[in-house]
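In this view, the complex is presented without one of its protein chains, the others remaining in place.
Moving on, here comes chain A:
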Amino acid sequence: MEHCDVVLHLTGVRKTFGPIVALRHMDLTVRAGRVHTILGENGAGKSTLMKILAGVQLPTEGDITLGGKDFRPRTPQEAAAAGLAIVFQELSLCNNLTVAENILATREPTRMGFISDRKLVAQARALVAELGLPLDVNARVADLSIAQRQLVEIAKGLSHDARVVIFDEPTSSLSDSEAEILFRIIDKLIAQGKAVIYISHRMEEIMRLSDDITVVRDGEYVATVEKDDTTIDALIAMMVGRRMDEIYPPRLDVVASPSDTPVLSVSGLTRKDAFEDVSFVLKAGEILGVFGLVGSGRSEVMNALFGMLPPDTGRIEIDGAEVRITSAAQAITQGIGFVTENRKEQGLVLSHGLRPNVTMAALDRFSGRGFMRSGPERAAAEGEVKRLGIRTGSIETVTGTLSGGNQQKVVLAKWLATRPRILILDEPTRGVDVGAKFEIYRIIRELASEGTAILMVSSELPEVLGLADRVMIMSEGRVATTAPRDTLTPERVMTFATGHVQ
């Protein structure tokens, strides 16, 4: 191979946060013109390593060279100047600014000291067009869906020239067709001779994209293998330290006897510019998958059911009786739980510990006569940490310091603690590793078998098809079709989702 020149080289990198060891000992050799994937469980230290490279955090120990020269960036600006670009795992956009302003933040074109709006928009538009991203650069970020924000994040990361480009879980909230755009961008970068570091928990795309794969476990380097010399099973075994045979746990029989009246029945739900004439029914113990591309209105419908985005017309019935839900509090009283897509903004109080986050939607269950009961609260938090395998120092650890996947598990824990009758899951396994995914799937199945009615939105098609009993496919704010899972193939779902079927 001609492109084998080493661009980035790390040896013995260590990073501690007080008593917490995030990276024990990390080695890595990244070559130009190749995609190098870092694979590891939630909390293994992948993002920490990338933050060190990006100049966000300083390593406690270790040597790094970039292009043969010593590399120890103290600020993101230094790292960028040295030729490193990064798309962060956690969205870091300013919601009240436009897409263009975000993409070119800190690099705004100026005229006589003033930001030139016209040039800013033109530059951002050119960049977005070159990358082939379906984005309106004048839109305000606050109005975008999570997936669209992720695309903005990608454009922002790639807004300056670099030798090494890092993508930290860029696809965790993208559906396949948007991911394809990203893959094309990566192909282009590789063709230009750049090195790409890629992090993901989606095994299929890792096998498709990668040239080299480095496995990390508990902050420690395990091995680097070439893609062609390995298999998904072998990688997972290296990553979790044991074999995993199944990705989806077996379907369980519904224990609770389902009555014939559906738990939730929605008809003609409409909200201008968001969704139109959405109807479906959901029975106890059933898992209804909801699939749709970005902009299909799937998350908006979920928000409407939860009282956060009132519909203009339409009827919602719970247990056969019509209900008006105009606030989250009412939804929760009706027994609805909602694992939101955006964990940072709608899910967690990042500055607070894990315990208050787990119990925040079910305060009534953990209090008596207005006083918090710390015993049950602590027990619940500890129980969820164990059940979901949340990797944390203690139940008092500040959630903002947890790894992305572990934060996701805390959001899930929070809604499980409300013991909902109807559970809405919007991207429940976003950023969660393979092993933990299996656990979450198992819990979802278990809840269903106990009679919980489950609505699951996911942009991961295999997840929808692997878990749901029936699938509702949305396209441009409308229900394209609702069909039992065994009548659907990935191709059929995609034709409905892209609106190619009338």
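One rule holds for everything that comes next: a contact is a pair of C-beta atoms (placed from the backbone, for glycine too) under 8 Å apart; a residue touches a chain by one contact, two chains touch by 3 or more; residues count from 1.
Criterion: contacts and distances are computed from a predicted model.
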"Carbon-monoxide dehydrogenase medium subunit", "Twin-arginine translocation pathway signal protein", "Monosaccharide-transporting ATPase" or "ABC-2 type transport system permease protein" - which is the UniProt name of the missing chain: "Monosaccharide-transporting ATPase"
Option from A:A122, A:M308, A:V323 or A:A483 whose C-beta touches the chain left out: A:M308
Residue of A:V6, A:I181 or A:L350 in touch with the missing chain, whole complex considered: A:L350
Given A:A129, A:A329 or A:A379, the one touching the chain that is not displayed: A:A329
Selected residue (touches chain absent from view) among A:V6, A:L363, A:I443 or A:M494: A:L363
Residues belonging to chain A that touch the chain removed from view: 18, 306, 308, 327-329, 331-333, 338, 340, 345-352, 356, 360-361, 363-364, 367, 370-372, 401, 414
